[in-house]
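Just below is one structure, and these are the notes that go with it.
Removed from the display is one protein chain of the complex; every other protein chain stays in position.
As written, the chains take the letters A, B and C, and residue 1 is the first residue of each chain.
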């Protein structure tokens, strides 16, 4: 299964004693970047070829609190992908117990070097294929 | 109108050259805290009386990119409040142009000192009233 | 006196219940940016003219702990400036009590559009003058 592990850092906690809610949004990003790299087309390479993939929307439902020092596993799933739009969902679980920490979603578009919306299938077929394969892989 | 101003910091940007998407979630929090203080019942006071108000869910739609150095204004609105649950929406605009940067929502519950869900009306009527008034104020 | 006010945010705290030590380094940056703007030559303008001013070193001594919700005042001082190097020191105090929270320093160089070290006096006399005046102002 496609997954990404994150060790919870002290600076990610707040005075409530657990992880601050904004950090889960950052873990989603860590997961996207890690997954792209593992699937053979890194975010860095995509950016070097002049494509950026901004976040259009994000959401998160907090299910249980995450403690400093625990390891969480983020499971990503490509919900939609057509070369123009990309939608992902995430489930974050405590690695040891499997307890769900949160679920979330993010949606993205692709911009070319001029900052205009672009179809990945046309401007970067190899990267397009990677996302297509990832969609199949995470839909099983 | 209820509003909160935030000056965009350099460390809030990323290599895309604009504000990283996770920071808007933090601005929503800044806005909540500032609004509570202005309305006469600060978050600090609420916490000192043993009540915490964790984020149950959050979402954000990114409309336009925010640059380093600009001032944004966050307009909060209490969408729902019954003493047990609190839902807020936010519109973030560029202060000068009024251009919308993002819209978002957050929902919250209230926990007592033992970490159990609580009804604010019972355990803290003064804080309850503040939220009720804020709801009216932001619904106009 | 040259000074910068910062309201301490919830997300700046950690599970120790007070501000995480890394955030003071960010407040120094906030202070630099704010001071440059007030003195008439903003960091944004400097960057737009192709100059960047990276941090070469930074240090901080933590004197007392900073609580969520308090307002701190950062007092900057230009310790050295010759157009090639810039060194600043900072004192951070609780606004109400004047109690010192931390003291710190940062040193900087100037890079031109090609990323090479540059003498601000030659490539941007107006910005150079601003720092020179600031040095005098903060040395009184």
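The rule we apply is simple: a contact is a pair of C-beta atoms (placed from the backbone, for glycine too) under 8 Å apart; a residue touches a chain by one contact, two chains touch by 3 or more.
Predicted, not measured: the structure shown is a model, and the values here were computed from it.
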Exercise for the section: Would you list the chains present here that the left-out chain is in contact with? Expected result: A, B, C
Problem - Identified contact with the non-displayed chain, of C:38, C:61, C:80 or C:122 - result: C:61
Completion exercise
Answer key for C:21, C:95 or C:121 versus the chain not shown reads C:21
Handout entry: Interface with the unshown chain - residue positions in subunit C
Key = 16, 21-23, 25-26, 29, 52, 54-62, 65
Fill in the blank from the handout: Note that subunit A touches the absent chain at residues 7, 9-11, 26, 29-30, 33-34, 37, 42-44, 68-69
Handout entry: In subunit B, positions touching the absent partner
Key = 10-11, 13-18, 20, 22, 68
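To be clear about the criterion, only the chains that are shown with their structure count from here on.
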Fill in the blank from the handout: Superposing the Cα trace of subunit A on that of its twin subunit C calls for a rotation in degrees, to the nearest 5, of 180
Exercise for the section: Over half of interface residue numbers shared between subunit B and subunit C means same, under half means different, so which is it? Expected result: same
Fill in the blank from the handout: Note: subunit B sits from subunit A at a C-alpha centroid distance in Å of 25
Handout entry: Whole-Å separation of chain centres (CA-atom averages), subunit A against subunit C
Key = 34
Fill in the blank from the handout: Between subunit B and subunit C, the Cα-mean centres are separated in Å by 28
Completion exercise
Residue numbers in subunit B touching two or more further chains are 26, 29
